[in-house]
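Got a structure here, written out as structure tokens. Questions coming.
A single protein chain has been omitted; all remaining protein chains appear in their positions.
Chain nomenclature is as follows: A, B and C, assigned in order of appearance, with residue numbering initiated at 1 for each chain independently.
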Amino acid sequence: METIKINIDNKNVEVPKGSTILQAARMNGIHIPTLCYLNLDDMNIENKPGGCRVCVVEVEGRKNLAPACATECLEGMVIKTHTTRILNARRTVVELILSDHPADCLVCAKSGNCELQTLAQDLGIRQITYKGAQSTYRMDTSPSIVRDVDKCIMCRRCEMMCNTVQTVGALSAINRGFEAVVAPAFEQDLIKSSCTYCGQCVAVCPTGALTEVDHTPQLIRDLADPTKTVVVQTAPAVRVALGEEFGMKPGTIVTGKMAAALREIGFDYVFDTDFAADLTIMEEGTELLDRLTRYLNGDKEVKLPILTSCCPAWVNFFEYYFPDMRDVPSTARSPQQMFGAIAKNYFAKKIGVDRKDLVVVSVMPCLAKKYECGRDEFKENGDPDVNYSISTRELAHLIKQSNIDFNKLPDADFDNPLGESTGASVIFGTTGGVIEAAARTAYELFTGKKLEKIDFECLRGLENIRQATVDFNGTPINIGIAHGLGSARKLLECIKKGECNLHAIEIMACPGGCIAGGGQPLHHGDASIIKARHTAIYEEDKNKPIRKSHENPYITKLYEEFLGKPCGELSHHLLHTHYFDKSKVEICIE
Amino acid sequence: MATYKYHILVCGGTGCQASDSAGIIENLKKELEARNLQNDVQVITSGCFGFCEKGPIVKIMPDNTFYVRVTPEDAAIIIEEHIVKGRKVERLLYTDPETQQHISDSKHMGFYQKQLRIALNNCGFIDPENIDEAISRDAYLALGKVLLEMTPQSAIDEIKKSGLRGRGGGGFPTGLKWELASKSPGDEKYVVCNADEGDPGAFMDRSILEGDPHSIIEAMTICGYCIGAHVGLVYIRAEYPLAIHRLKIALDQAREYGLLGDDILGSGFSFDIELRYGAGAFVCGEETALIHSMEGHRGEPTFKPPFPAVSGYLEKPTNVNNVETFACIPIIINKGAEWFASIGSEKSKGTKVFALAGKINNVGLIEVPMGTTLREVIYEIGGGIKGGKEFKAVQTGGPSGGCLTQKHLDTPIDYDNLIAAGSMMGSGGMIVMDEDDCMVSIAKFYLEFTVEESCGKCTPCRVGNKRLHEILDKITKGEGTMEDLDNLKNLSKVIKDTALCGLGQTSPNPVLSTIDNFWDEYVEHVVDKKCRAGVCRSMMRYVIDPEKCVGCTLCARNCPVNAITGERKEAHVIDQSICIKCGACKDKCKFNAIEIK
Amino acid sequence: MAKIKSLDDLRKVKSELQDKIKLRENANNPESMVQIKVGMATSGIASGAKEVFNYLSEELPKRNIDAIVTQTGDMGYCYAEPTIEVTLPGQEPIVFGYVNVTKANEIIEKYIKNGELVEGIIPKNYKSVE
Partner (left out) sequence: MANIKITLRKDDVEKLKQVCKEFNNEPGELINVLHKAQGIFGYLPAEVQEIVSKELNVPVAKVYGVVTFYSFFTMKPKGRFPISICMGTACYVRGAEKILDEIKKQLNLEVGATSEDGKFSLSCLRCVGACGLAPVVLIGDRTYGRVTQEGVKEILAEYDEM
């Protein structure tokens, strides 16, 4: 690697050619504060508008200060990062941001986890010299996301996520100057926009401008209601991230502690979405095999590739942007909804509770799940299969409110029958996991042979779009994987043009998959956190005694006792769904 | 072809059109036809003469008679007296404000004497809608010379040697800019002409496009050849309908003549030009913002590097110059770099066009050699301060510039001197102010503009300028403190130091330069709660001089809030707690008894 | 209009077109031109000044002489009308009286082309309006 020599804070150092001042500084133990800058390097996500001007430094020979995030180091450059001139400028800039920011930190959803707050603290700001008008906007509460635009600091991270990474385009910078802010078209509510509720905007927002809708007050009321039986399900990705909220190292697996905490909080039954993930494999896998067999037998009508459908933001995405292709994805409901349907229609009866008195709560790494459980097609006479969904972050708050010392909790198990799961279901939590789980089951069902090597290494990784061919005993099955909606769009466009010879594709809306969902503990731009969760997911899989969905004994039992067979009539009714065309905009024309 | 004995040039610039110059042309033609003189006298719609203060202007050639403030009704007398009888219409001649003498030949007017027209060479001389007139004035000769007799590098060297610097604001050496774009690798490159003139009070680019569009087409094509581009784009303000119209005509004519398009002049080089419309955003004058706007985005600047020369329009190497810069190119090629470099000052070569406006007798568009002093511009060309008032300041560089004062009057105007004096060249707005202008209010005016035009991308400009404006507003309302003045200074300094683009980095200049040059006035506002120019209303007190008041009651009857009391034939008094400072009483008083204190 | 196909073409077109604005070009640099003023007051017109004016403004370009021909008011030499004032570059103006077309031709050929004086010079005793 070619290097260049620079001098930074009186130290002569050598840095790779092409490094920015910020990168060079970090490599050499100098922490220049940033605010708008965001870089999840391995995932091709970068926000570098150079707009906040917090990272300014002095470069010898330059008239004004330079933004460290955007300025490339040149041979012989002499850089200072903390002169009085810089400190005054940096402090003034932060004071300016604060002067147009509500000072309600104590009651802000982001308090203690806000990058602006941290910055103000680090700089020791005790007063705001430049006071003046503040911009005010109305609050916008959608089913998943709350927008408190007063707190927007125009870092543009959300806009970048929504447009560049996700290609959803629900958010854009609007107006200009002091009035400039990020908002949906016509400053309408998010619910009227094409937002998929993927929550990636929330995941990167440095302040309290974008947060999740908080369902914990409702949950606390329901837990206290003696007429209700409250059931909880936890998604795979939650268990590898929740620990971070309690100071644990990223990637710590806290499945047992989480189950114990949920029981202490007062849930009547602590179940696992992983169980439903196994069920999803049975249904989706059967559908895949069916389409595949028909295709191999020469059926020209069959829609291939089949696309996974367990990610609700992804479902929203194709309903908005590819409605004409809505017969391509699998009709299988997501694990959350499969769980809800089974809980309300099978488990409720089993324990003799009316479905209306059974409250099904999910803990999800995801914000789109909040929207998903409110969909009409997932309700029976107005009663939703899943009553509401809380995020990993909300669960952490709930645990803290319940006076639980999480770190000292002994491990506990899930309840049965909806708590038993396999390694295959655990890996649903990361990109590539669903399709690997499906492959494990489909292989055995298709070939009738036992899988010799359970791990499909070729399907793993963090590359945005991946392809691999899996050998089903002589039949090559081409598999595609995309995570991030922008990558999904690319694959879909290939399919549309007929340039794609894949048989099955897994799509997850969030880059990295659920482990990096909008409801997870905030990564604050540190990609190593996401990678640690990714590793942990596969570790959890490895530790499971059963690692193939169709071998889950409670799943077998469920089919015997209740459902009959995969993709049977009852399954069709309870575990499958249909999709809508949401692309239409109403315009009156005469 | 008829041999015309007279050419009558009528200014068809936007300013004169607003005063119905089209009506003048129509009537002139009618009057000529009535006398069967249409084959003897040609009426031409020309570009701007520059002397907008006196518009509409009608110039009769060959005797160079310069008629000012002409109305359509004057057409008959001009034809009858001047053309038929050979007698000048004295009443329409320009009157020298000092000598009160009529001057008929523009060459003898103070306004024109000190001027040297290079960029404006053809403005007000040819019919901009007729390519033949342009060609007869050497249009496209430089292009031919470059395409057929020079290599791209030798043409670039010629521009470099001329010392031409960007006329849009920063003053970056044009030849160097071209060289960077030419050395930048890539088959697809672009030439962009920045015609999004946005300075409030500057209109030279518009005048050039309206008066001599072919010079821009020619220069852009030359630039295309030099850097290796085949497409040119003119980013032009949608609010300039006339300039757009004339440019379109010129483009069509150039294409028809084969001076634009494939294989120009048999050189094998192809080039064409498209228009892109600005939509009202000052920041789009900044080249990266302009490029984003052309791509259909919000016109937000991005950090440089990469410079447009490396990655510009559609991420391809792009060279952006403004209109006035391009207008200098053909003449440099035709007359040579040495000739151009012989004009101007040591580091600023050639001429600069200024839009002279404000409290000055001769408002208009002028072009002077670099190095001309402010005094020459204001007093000799501008004819001094309007109404014989006292000169106070001149603002150059628009919202990015600063206010210069008496002590700068003998400073030769060039890029570096203006920056050293705390202002800048900018695009060439020059607004003259007199004793009735409050410098705090002027600073506020510019900040209001910047706040309005800030794109909102970076914190210092988005929030900082808003706060600067608020502090200035507070001061003009009489609520300022000395601490505010300190804050004003610090904040201005930080904005200059940290803003993302040129607009933001220069936006505090009006504040800093007025603080530097008119500190006393700021302190007066803050400490004495006094505005010496009588502009800041909330600090004004209308007082009736009992010596002068005769008690006519007229003021009391006209006061909208009944703040004035007094018996008939006795001196009246204004109740300051009620007075809203509307000034109605002062306007009505016949005895000059009401003063502002 | 046909396309201009080469630099020579362009130069040719330019020289052809130049006449169109020659009048203006010349007016821009009067000092280097022959300047002729034709007295055109009412009495001048009556005595044929108009014909002289027309003749001069048409003939001079034909004979490739860069000149500016303008009208002026009464010159004050009613007795000698029509009168014209001729200024050669760098020389003092000279006024000729009783000018008709034939005389005008003589003035062009002798005085303007060769600087030879022609009969009919009137001593100058007035100042120009300028």
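Everything below uses one rule, namely that contacts are C-beta pairs under 8 Å (C-beta built on N, C-alpha and C of every residue); 3 or more make two chains touch, one makes a residue touch a chain.
All values reported here derive from a predicted model rather than from experimental measurement.
Every visible chain touched by the undisplayed chain in the complete complex is listed here: A, B. Checked against the full complex, the one of B:Gly110, B:Gly144 or B:Gly299 touching the unshown chain is B:Gly299.
Check A:Ile128, A:Ile174 or A:Cys494 against the missing chain and you find that the one touching it is A:Ile174.
Chain A residues in contact with the hidden partner, per the touch definition given at the top, are 163, 168-176, 183-186, 188, 193-194, 585-590. Against the chain not shown here, chain B presents residues 14-15, 17-19, 51-55, 197-203, 206-207, 238-240, 276-282, 293-299, 314, 355, 357-359, 363-364, 395, 398, 429, 431, 433, 437, 442, 445-446, 455.
Simple rule for what comes next: only the chains that are shown with their structure count from here on.
If you average the Cα atoms of chain A and of chain C, the two centres end up 89 Å apart.
Among the residues of chain B, none is found touching two or more other chains. Shared interface positions of chain A, defined as residues touching 2 or more other chains, are absent.
Across the interface of their complex, chain B is touched by residues 49-54, 56, 64-65, 67, 70-72, 85, 88-89, 92-93, 96-97, 99-100, 129-130, 132-133, 153-154, 173, 175-180 of chain A.
Against chain A, the residues of chain B that register as touching in their complex are 281, 298, 300, 302-303, 305, 451-467, 470-471, 487, 490-491, 494, 496-500, 505.
Looking at the complex, you find that chain C touches chain B at residues 1, 3-7, 9-11, 13-14, 17-21, 23-24, 26-28, 30, 38-42, 45, 53-54, 57-58, 61, 68-73, 129-130.
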